[in-house]
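Removed from the display is one protein chain of the complex; every other protein chain stays in position.
And now, chain A:
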Amino acid sequence: MLSRTVLPLARHRVLTSTVRASSLSIQHSRLYAKNVKPKAPYKLPSSPKPSQPEAPKVTPSAQQPEYSAEQPEFETNAEPETNTAPQAPKSDPTVTDKVAQKPLPDLTQGIPSTLAAEMDARSKKRSGPLNLTEDPSRGEEYEGDGGRGDHPKDAYESSLDRRRARMANVMSAIMLTAAIGGTVYMGRNWDTEEEENAHKVDAPSGWGLGLFYNRIKARLGDFTSYYKDPAFPKLLPDEDPKLRQPYTLVLSLEDLLVHSEWSREHGWRVAKRPGVDYFLRYLNQYYELVLFTSVPSMMADQVLRKLDPYRIIRWPLFREATRYKDGEYIKDLSYLNRDLSKVILIDTKEEHARLQPDNAIILDKWNGDPKDKTLVALIPFLEYMAGMGVEDVRTVIQSFEGSSIPVEFAKREKLMRERFENELAEEKKKRPRRGGLGSLASALGVKPQTVTGEPSASEGLAEGKMLWDQIRERGQKNYELIEKEIQENGEKWLAEMAAEEEKARQEQMKSMKGSFTGMFGSGDKQ
């Protein structure tokens, strides 16, 4: 404070005394650098008295810090020149000399480049005359800057580094506390009665490390189940069983009904499996068809539209309906909302059916072979199951375990037929009676799988046909009806569906627009 008030006075003296020749060079102390401009002198010193004896007394004070509390220089009437501590006494004049000696550049020819001078200074590792901010007398101290001193670079720790390290410590401490606190919070006792009851068995309330761990696990499980479990507790809507087919056939998509291939020339292409249309249309009369795929709906929906434009597959289910567990998408049939004794799952991956392996028929992947007959060959078995009204499909599927179902089924069918024929022959011997001869070969000719049943069926009597043959006959007729219906009305249906979709889309657009205008409210909506 003292210095501030006195300073103008002191500066003024400098001005008034510059006329006097002084032995010291005209050096201003840094302390005074801000106050070069003198204010209006309100009090002129009456007589500048040079006090010679005091001068030697002041000079040693150069070693002392500039901002000393006593500030003895202000207590005297000494001239500032004599009073100021000499700074950088030796090298300064030489530097100023050097600058002065250089001829001034001719600026009419353009501004000369300073690059050479800079490069020169850098190569000498010296801050030459270009350096304005550093004190040349302390050049040695600055030189050590780039890690070229006697200390290695990482021995220095800047204040920034220190602050950063401190921040890191604080942050990690906060995170650790938060983690511990969060863990304890997650493992706390159950808050409400119903939570308590829900976890009575696996994670009851109470003290103890194991209980804590169990509660944390249960809470996390509750949280992740939203993402891992099927999106809806009932994947298929409730429906009166009398209004639909009694059995449910759940089909996979990729490599069962279709196969996609990629080539550099054509990109992705999807192929339909041979006989897939026939398979779907024929089995539609016995089964409620469900497509259950682990592909997300965004991707699979487009394929499904192409595959099944008439929507013979009744319910499509996508990845959203699967359960994610151990890195696999599992098709959990218990979420299907259907009687599991009447559900058959056909898939190409065993992991998909991990939860209900008894319901699953696992086929090999179809790799695009155009001569493939697996789907069609499977029809008789599936038709038999539904047509004969099997009580529990799981036991039947289990009995076929380890064998190829079409082959094994044909074998069993043959056995059954032989037995039936023997019985029939015995019966005929007892009382010979002939009915109409039913040659079904023409009716059944379309079906490749009837090859096994054909000879015996054609020679059998109309009433001698097994029940199963009659079912098949009826199925064929039904199929032909459907086929005819589709051929006649298919176009119309498609147009209707397209129109309906268009309408729904526009409705949605409209409602969206409405909600937008409502949200960003122009007043006319109110």
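The working rule: a contact is a pair of C-beta atoms (placed from the backbone, for glycine too) under 8 Å apart; a residue touches a chain by one contact, two chains touch by 3 or more; residues count from 1.
By definition in this document, contacts and distances are computed from a predicted model.
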Chain not present in the shown complex, as UniProt names it (candidates "SWR1-complex protein 4", "Proteasome component PUP3", "E2 ubiquitin-conjugating enzyme" or "Mitochondrial import inner membrane translocase subunit TIM17"): "Mitochondrial import inner membrane translocase subunit TIM17"
Contact residue for the chain not shown (choose from A:L236, A:L307, A:L363 or A:V393): A:L236
Touching residues (missing chain, whole complex) on chain A: 226-227, 231-232, 235-239, 253-254, 260, 262, 264, 267-268, 270, 281, 284-285, 295-297, 299-300, 310-312, 314-318, 320-321, 327, 478, 482, 485-486, 492-494, 496-497, 500
